[in-house]
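Missing here is one protein chain; the remaining ones are kept as they sit in the complex.
Naming follows writing order (A and B), and every chain is counted from residue 1.
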Amino acid sequence: MPSQQPLLSVENLSKSFSGIRAVDDLTFAVERGEILGLIGPNGSGKSTSIDCITGFARADQGSVLLDGKRLTGARAEQIAQAGLSRTFQNVRVYDRLTLMENVLIARQAYDGVPWWQALAGTQACRGAERRASERGRELIHLVGLATMSAFPAAFLSYGQKKLLALAMALMSNPKIVILDEPLAGVNPTVIRRIGGLIQSLNSNGQTFIIVEHNVQFIMEHCSRVVVMEQGRKLAEGPPSLIKEDERVLHAYLGKADAVAMELAFHGQ
Amino acid sequence: MLVSTLILNGLVMGAIYALIGVGLSLIFGVLEIVNFAHGQIYTLGALALALLVGHFGFGFLPAAFVSALGVAAFGYILYVLFLQHIRKGEFERGIILTLGIGIVVQNALIYFYGATPQIVDTEFSFRDINFLGLRVEMIKAIAVGFAIVSITALHLVLTRTRFGMAIRALSQNREAALVVGMRPEVVAGHAVVIGTALAGLAGAVLAPVFTVHPLMGAPILFKAFAIVIIGGLGHLPGAVVASLIIGVSESLAGGLGSASLQDAAVFLVMIAMLQFRPMGLFGKGVRI
Partner (left out) sequence: MAAASMNSPWPPLRRLGLSACAVILFTLPLWSPSDYITGIATLAIFFAVASTGLNVVYGYAGLLSFAQVGFWGLGAYVSALLVTDHGFSPWTAIGCAGAVCVFTSLAGGLAALRVSRDAFVVITLSFSLLLQLLARSWTSLTRGAMGIPGLPSPQVRLGDAILLDGNTASGFYWIALGCGALVVAATWWLLRSRVGRAFVAVNLDENLARSQGISVFLHQLSAFALSALIGGLAGALYVFKLGIVDPGIFDIYYAQMMLIIVIVGGAGHFWFVLLMSFVFTALPELLRLAPELRMILFGLVLIITIQFMPQGLGGYLADRRNRMLRRTE
């Protein structure tokens, strides 16, 4: 019964780098239409898990199922085509291309126009291209970069590039959007705007996985949170429970004082 | 011809290729530059020796030393003027730059030196020595001697000294050299000097073996490229092993097959090998 199974399920995922167990027997699932937060201290294996799931790193063990389809061992571009869209922690955009070209590229592998139609410039291709530009313009506007859309991406600041990367990840109407620290280097106003954007897309059924150190943002927007520590899953549950979890607080802050704990989890 | 003779000849040539290949690999390891001017640097060594022996009456051994030193100085100038400005990750830029340098050097040599091949006559020419009952030309034996001594010396330097550690650290990553307490630019400069000196030495000791002319570097450079690819780019022992493999396969291909097969052998071996080990014999990791 397809509606019963989770949209994405990650089972017993493990990955070591020359002895370091970056991801250690990680199991979690993502339900259709939810926003899953993935948090954990620096080096706890969040990015490595994402890399394994999206085919950028080869997991030593474990399996990944998207909609019941096995993704384990597939190439990154195949996984992307299957509907997992991701951003990178170290932001990646095509510096020399304009913002508009950046978002168009992000879409072109998905609209089913075969290469020979693209070469011939058929009606179908031009239609797809037009729809892509519309969507692109819309997303660039939504992330607040509309005035820059004709400039090369090299003009953008780091935070702006993060926003562009977010727009690119949304271009393909993926089943799941995985964002690796989308807010690093982004100012509070734009953070609020991104939160709104994510919420509104989510209310239309878009599923997200968000890796973030901004715990407040995670608590505010996620329906469920997975906490990692040293490659392992430490806790999992709704934000309200995670907030109270002793182990999480401890892992996150070590022996730091309770005030800092309060600040991180409940905001000022 | 006897197969053992062929193999011995192959090992002799392999040892000489190793001189060139090791220098090329060393420069790649430290700077990540595939040095397309390496063939011309080798040519410079040969021409310098021809000049010293032919016109200035040097003996072969001192002439070889002086040639290698002169070429090393040239290599240092190249490093200071050009190579040190190439950053890691700009590897195409390094190729194009060194290719340009090679074009200039080669054509300047033709212009000032003439393209006519020249035979270098040394006190060791036209003599043979006996090796396990097989005859080897004395000049070839001397060239092999040079190769063995200098490669062993390089190996000792790389494994036993602080400078060698810095070089090896630098081929792993740029900052690592700082840990050993040496400035990366200085270490890289030294590596280029050593690499070019080896190429110059190879040219010098091979000058009496082959005829000398400004275009002699190109074919041997292409072989050296194949060798460092087979050995794994930047992997020095790999380059030595690959050189010996290539020397022997060429010799066998030439002796049992034909001259053209001999010329093609190195490329065929490389292409076949890369199908099984895309990163070379000793290279790590496979591109997904």
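Note that in this section a contact is a pair of C-beta atoms (placed from the backbone, for glycine too) under 8 Å apart; a residue touches a chain by one contact, two chains touch by 3 or more.
Everything numeric in this text was worked out from a predicted model, so none of it was measured.
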{"item": "Residue touching the undisplayed chain, where the options are A:80, A:142, A:166 or A:248", "value": "A:80"}
{"item": "Contact with the hidden chain (one of B:226, B:242 or B:281)", "value": "B:226"}
{"item": "Listed residues A:29, A:65, A:97 or A:184, member touching the removed chain", "value": "A:97"}
{"item": "Residue, one of B:73, B:99, B:141 or B:157, that touches the chain absent here", "value": "B:99"}
{"item": "Chain B residues touching the omitted chain (full complex)", "value": "28, 34, 82, 85, 90-93, 95-97, 99-104, 106-108, 110-111, 218, 222, 225-226, 229, 233, 258-260, 263-264, 267-268, 270-271, 274-275, 278-280, 283, 287"}
{"item": "Positions on chain A where the hidden chain makes contact", "value": "54-56, 75-77, 80-81, 85-86, 88, 92-98, 101, 104-106, 108-110, 113, 115, 118-119, 121, 125, 129, 150-152, 154-155, 168, 172"}
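Please note the rule applied: only the chains that are shown with their structure count from here on.
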{"item": "Between chain B and chain A, distance of the C-alpha-averaged centres to the nearest whole Å", "value": "49"}
